[in-house]
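For this view, one protein chain was removed and the others were kept in their places.
As written, the chains take the letters A and B, and residue 1 is the first residue of each chain.
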Amino acid sequence: MKPAPFKYIAASSLDHALSLKAEYGEEARFLAGGQSLMPAMNFRLAQPSVLIDVNPLEECAGIVIADNGEIRVGALTRYRDLERHADFLQACPLFADALPHIAHPQIRNRGTIGGNLSHADPASELPALAVGMQARLRLKSASGEREVAASEFFLGLLTTDLQVDEMLVEIVFPSQKPGTGTCFMEIARRRGDFALAGVAVTVTLDDNLRCTEVRLALCGVGETPVDASEAASLLIGQACTGEAIDAVAAAVGETIEPSGNVHASPDYQRHIAFVLTQRALAMAHQRVGHGA
Amino acid sequence: MEPDLHDIEFSVNGTTYRRSVESRILLSDFLRHELRLAGTHVGCEHGVCGACTILLDDAPIRSCLMLAVQANGHDLSTVEGLAQGDQLHPVQQAMHDHHGLQCGYCTPGILMTMTAYLKENASPSEQEVREALSGSLCRCTGYQNIVDAMMAAAEAMRGSTP
Partner (left out) sequence: MTTRYFGASVKRNEDHRLLTGQALFIDDVELPGMLHVAFLRSQVAHARITRVDVSRALQRPGVVAAYIADDLGDYWQPGPLLVPPPPIAGIVFHQRTQVPLAKDKIRHVGEPIAIVVADSRYIAEDALDDIVLDLEMLPAVVDIEQALIASSPSERRWVMSYSNGSCTT
């Protein structure tokens, strides 16, 4: 299956890319890693008349850990580079758990975090991480720039708040507080397949090992990542005992409304979300203070 | 619509090519039909089967998910570049010794994945080998012999490093 014809333009700078997008609007798509866009184009599900190749934009790739501990990731940073960046993985340990689940190594050598978040596949891990970690997304157009919280960015199935002339250029993650443990887990039919459900958990404990903060986000169980931190807040003020964790898992199971798919019924998705919540919370709790 | 043509220059297996290519031509098709390097195969054209895997600047990628025009300025490696004359690359030899291929359709993508991985990790465990190979589908062999071949190739390559 071959793509329909289009005009290809290799952007020479971010300003160039943005002015092209302003000019062509809906007719143009950005080509980043291409690992989602090219399959769609090969099947002619996507037929842009203009393809703006943003791979040359080195200024939009890279990881910076700021003085205040914030982690700034360029949208065109490839999964491969995130996987190999020890400081990044230490600062954002959920990525260490999640990245190996994304497709396969060959895909990760080209795919980018910005492309992933802009594509907003409901089963994708990184939107759940962004929501769970309360990331901020920097969007730019030829006429300006704005910042959007991850919680406001994912609007629906494959739909984000990106306006027709905008490009996601950077993702900012807050620094992790001391006394925090994290864990991401997912269940898929085979390694690399789309998640039937996935859970990203962050747990912060005080000196008495009581939970002061918890964040919990799921992928694969809704049209967008599901923020179930409210359900998880049952943990706050408690020690992370088995009972406390089970209560959270039950609450999370009630919160979500999975619609099922050809690989999993809604009940099955609900069940694995429950089990993954139990396991991920237990693991995150165990990891507190161990730098993970 | 007139074809959208672009001049590109890149190397494949050390040889430089200069061509004019229509923007929508996939890199996999370009290698196979324009350069007549048909060792790279096409299976699914959406990135899941691994038959089209080549190396772009030493990293394994899906050539069906890349446009030929994007290869401009890069160095590509395909299966045709593995053997040195009559001398098979250790991964090729190991695949033969361990019967890691039957029809051979998935094989080139697997060979390219193997060479790239073993350069980064010369002593993989079996689990690491399985992970490394997870991006290639094989209908014929049941994978075990391919795993054995990669373990054997790793050992052979360690043995011959001075």
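As a working rule, a residue touches a chain if its C-beta (ideal position, glycine included) is under 8 Å from a C-beta of that chain, and two chains touch if they have at least 3 such contacts.
All figures in this text were calculated on a predicted structure; none of them were measured in a lab.
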item	value
Chains in view touching the one left out	A, B
Residue touching the undisplayed chain, where the options are B:Leu37, B:Leu56, B:Cys138 or B:Ala152	B:Leu37
Hidden partner chain, touching residue among B:Gly50, B:Pro108 or B:Gly135	B:Pro108
Residue numbers in subunit A that touch the chain omitted from display	1-5, 44
Residue ranges of subunit B at the interface with the undisplayed chain	22, 24-25, 29, 32-33, 36-42, 78-80, 82-83, 88, 92, 95-96, 99, 101, 103-105, 107-108, 111
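Rule of thumb we're sticking to: only the chains that are shown with their structure count from here on.
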item	value
Cα-centroid distance, subunit A relative to subunit B, in whole angstrom	29
Of subunit B, residues touching subunit A in the complex	1, 3-4, 6, 22-24, 26, 29, 45-47, 50, 53, 56, 59-62, 64-67, 69-70, 72, 113, 117, 131-132, 134-135
Subunit A residues touching subunit B - in the complex, by the definition given at the top	1-8, 10, 31, 34-35, 38-39, 42-43, 51, 53, 55, 80, 100, 103-107, 109-110, 191-192
